[in-house]
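See structure below.
The complex appears here minus one protein chain, its other protein chains still in place.
Per-chain residue numbering starts at 1, and chain names A, B, C, D and E are given in the order in which the chains are listed.
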């Protein structure tokens, strides 16, 4: 039985090599990625048995995505669909002052037609944590219902629920996001949210510590993690606030940083770490992720520990 | 002023290198291609000034497609759209007994919202030939109207109309194709059609010579070309039937063979060739196309002449 | 529970692109492959739940191999080892008159230290078929015992045993192979063997039909398949001999052809096909494999059926 | 009609991937680039209709260069030549303390035989700006005359003339450059020049503001831009000096930075910007160029505006 | 001391991958190649100590060429020059009916300024065979003298002289070739010539056996080899004519086939083989070359023997 079950879409990611532009690309590198599968992979690296639930088209592209996730070690429990496309995103890696650009091409993907009844609820109810993100309900009306129903099922099964707020302005407006997400909040135990989203979407004010505290108190979360990019993260738990700095990195690929953080945090909490320790491992995992091409945090627990303990060598030989 | 104007969609073509499968591809080669732009490119190689009309999303992907077509030398006159996707197709090159596989991912592309009024009709009416294919009306209701209206405008301007029947079973049923296309037939001067489509979609019977003759007489085309893959083609014109054999090739990429044929045929007819001569150049262009990766027939007139005249060397140095 | 369990080594396969020589290669393509995992993958494509058992070093290279096998859809049940290397082979694709060349670099790999007691015998005893090949006992003394003991366990569990003779002259002498393999024969139900090996290693004589019959009768196999490369295969079962021709192919990668054949044959027999039908699907799967780069037969059941029924198109669109 | 017409050579640029050395390169990336086509491309990105004039060999290499420039959106009006080579340069990207190295292989290129009479002077005389650089007259005696004559024609047509001094020590000596270029100065309205060249080639002294002022006054230019690499630029116009800082960048490819600056400056001035605003957009375009592989500034006006307004996101999604 | 010394130019060879066209190539594969270095490499594979003499620019490109030749095992004795370019050729691999196309870009290369006095004549005079080809005197007047003088020096030193006629129509006219080459004939012991060149350049008539005999008798060569592409070769020696068939091949790269033939022939003659045996090894080496990308015949003596003896396996493992 899986300890962690996640639900969401994983896309085919198409990106020109290096810093090339899409506009004149002659080849694209292919990866699979999506917030919920990224979180499952990161957690699996710490030995947490993880399963990703989704609905995927029964095509070579659908198999391409599922195959890569399986390669990375997680289990996949997928509704194979004859309707709907494989969701895709084009990624152009930037470099200051040119930002990294994501072009979504995911409308009408197979998962947008999913309903909770298509999935194996036992799997969720027997897991210790169920995770999804704010991207999933943003994709379709059907998925708004499915997300609510799966969170409900988890709660009924005594499974801890964790959600990354993950606001994406290219998917929906702040207003839509706020109204949908706050309706889900009562069913959520652990919330991860960017300080930026807490402010711009939910309208909270204050420094990140205050954001965490306000969110936690107002919505009765057991745990809130407020992320701040390269300024670190804040963990709020049992009304205590913990500060976690970010590690400096040579960034090869920033996509998936937050998911690596969240997956590691969940895995370490499941393993019994207290919040400050879990945040430290989460920050180290996120830092390592940034050195690795692709969405997935292909790290080992030993590597994370070397970062945390500062025992790493420049060249290990 | 362009001598040839074509109208249709050009897609982003994504294909794994060599004979790799999409299912485990880690990179995709990128090209632009679509029947009508392929025809324009082939014609341009013979010095025919050619313009491609289309509606394209104002995104890096849309610019990618238009840029490559411009690179190949044709003019583009494009409605830049803020609605609709860039149409895409995934291509997996086969090898006997595995066929080459096309996966369309082109639903809801920008061009599906196009209407004739968005385009510069003067350009069409001042050209000598206007070309489109049966793929265009297959894409949306709006495009069925647009195709009919643009053919009508061409006829009104005294511009010769040419259409490749190009039935695609992954886009529509034989019944839909038959009813839509036969309604367009009265407005068409030159019809190119595969013998297979004449039989399976239009229900004609007989050998290819008979197909050409029946089609030409029944619908009053000035010219009918019936293509037969590696068995060559039949040209019907002024009630005379001309046989053209196909050249043997080392095939690197079969996509676009028919478009190369049609583009060369039109260009040579515009240059004053009689039908048998134009068919010979068309067959040679199609053969050369098969040796070239990508949809486009990147040949020179000299190379085509060397094939026709059998003066080529194995290694030219 | 898996229907098919296979046991053996899967190697890291390193090959220069195209027809480049190792001697001046500047890059190598990486795949995972080995007879027993190849067989499991081919069987899985027909819906046969398949698990590969092995012993693998706990290193990035070991994870690389296991990850790719999981990507291809099979389950892996692996003893992670801190001793022994990851077995490797260098592959140089030839082209007439230059043969394809395999350079094994697999001595002292982790699996060479394996013993039967390290594996989950229940998995084997609950499966319907247990498969290994003559390569496994060729790798070490320890593996000779392990192979014998796992076959014995399968027999005791009522699991059908299947073995591909797979003689490799770069691993052991004909004499060693003969003496080891014939000692295993009494525990084997289904034997697959190349006509060449039946002659040169086992000393049998006659045409392939005779070889199949002599082998089957002498060693009391329930089924014998004698393979003959591009001349097809012979199936012997219930004292009846069935001829199966090979399909013509455009070969992109010949490695794994025999494994594709065997995996498909086992899968179709498990699905209830009679021997001639299973041979036909096996031959079609082998033909498709040859069009696909890498060891694995990444086919679909539908594609195999199109080959068998000759319903395939040159370009499907 | 084009608003901007540029004249010069565009070369085939051959560079090993990443930071590889030419000395042991096994592959070279191919781009087209030259100061004058780079300027035209940069200006076109701001909606300035731009045409590049040149003389190019009628070979696949010549077509390769022209095709890429057309792909980037500019018009090309080219004399196709049967004499002369395609100019080439080899580029080795450095990294501190190893400098980036350019090896010119452009002697006897087709353009070295060009004379003004081969080009369409109407195109120049109907444009608003005519641009060339100090590289063009450095290439041959014939081009010294052609440059002078085209500048003269522009002036006669009332077209503003703009020249980037662009001293290249691998093409000619400082003495040759000084004597040739100062003879052209009276026909030039807008001069762009590196502070380094103003000092080392023209013998001016003082800080960059003084250089701009001395140059402008002495030669009666309407506008002088003195560039200073990562220290920014100085614009002198109507006897007023404007300072423009450079933006910090993650540099992927420094080639073409100055051309991006100049093209954007011209385009924005044509659009009605005052000098300080045009300098700001020029600096932002130059910064974005450095993040993009290849000579060409493949930016959008929106991206430039985001840099100028500091509204960009690290990841846009 | 080297047994074989060759003299000529080796070029940087730039070719798009696969069957791509130069016209839209985005990358080029880099190799070094030239008839005389190709011959030296082929001979070296049979254990013949071989040195290549040339004049090369002291640039990264010059070092690139010399480095690759050294990598392939031959010695290089090179005049490093500060004048002249690195000769280059662009190669586009064809496929029927599109021929393979060579675009020379080698004018004014460093070697065109070479004179015999720049080279170490002792090396030639102490070798057993001195080899050059008809390409060398085609490159410049200076090289016509140098070729004549080095052949003279060889003869004076008692070194056997061997020349491949190698007519290249893109370098000189048949008339120039005939007059220059026939003046060199008296100093040549072994002549290799294509039947096509014997007819079209030298005006001989008859079947290949007659060509060999007429050439040998008229010019008093000790040995004449007339090559006929895929129809094999004729060896004339001691007034006896020997026929050698060509082997069938899967051709990956036809460039260098003749040089592989000649290098092997010389090496085997040096090792004491009679003419028919040397021709057989030469034909097998040429066949293997065609399966190998690049100009160089990277074969082993064992592989050649397997072809000659027909003992090769499809897959060796």
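As a working rule, a residue touches a chain if its C-beta (ideal position, glycine included) is under 8 Å from a C-beta of that chain, and two chains touch if they have at least 3 such contacts.
Just so it is clear, the structure is predicted and the values come from calculations on it, not from any experiment.
Q: Which one touches the absent chain: D:47, D:94, D:206 or D:276?
A: D:94
Q: One chain isn't shown here. Among A:91, A:135 or A:288, which residue touches it?
A: Residue touching the chain left out of view: A:288.
Q: Considering the entire assembly, which residues of chain E contact the chain that has been omitted?
A: Residues touching the hidden chain, for chain E, are 67-68, 70-73.
Q: Which positions on chain C touch the chain that was left off?
A: Counting over the whole complex, chain C touches the hidden chain at residues 14, 21-30, 59-61, 63-64, 67, 85-86, 88, 90, 92, 101, 103, 105, 107-108.
Q: Using the touch rule from the top, list residues of chain A that touch the missing partner.
A: Touch with the absent chain occurs at residues 18, 71-72, 247-252, 284, 287-288, 291-294, 298, 303, 306-307, 312-317.
The rule is simple: only the chains that are shown with their structure count from here on.
Q: If you apply the touch rule, which chains end up adjacent to both chain C and chain D?
A: Expected: A, B, E.
Q: Fitting on CA atoms only, what is the rotation between the copies chain A and chain D? Please report it in degrees, nearest 5.
A: That pair's rotation angle lands at 120 degrees.
Q: Just give me the whole-number Å value for how far the CA centre of chain C lies from that of chain E.
A: One centre to the other, that is 45 Å.
Q: How big is the gap, in whole Å, between where the Cα atoms of chain B centre and where those of chain D centre?
A: Using C-alpha averages as centres, the distance is 39 Å.
Q: Among the residues of chain E, pick out those that touch two or more other chains and give their numbers.
A: Residue numbers touching two or more other chains: 18, 21, 23-24, 26, 101.
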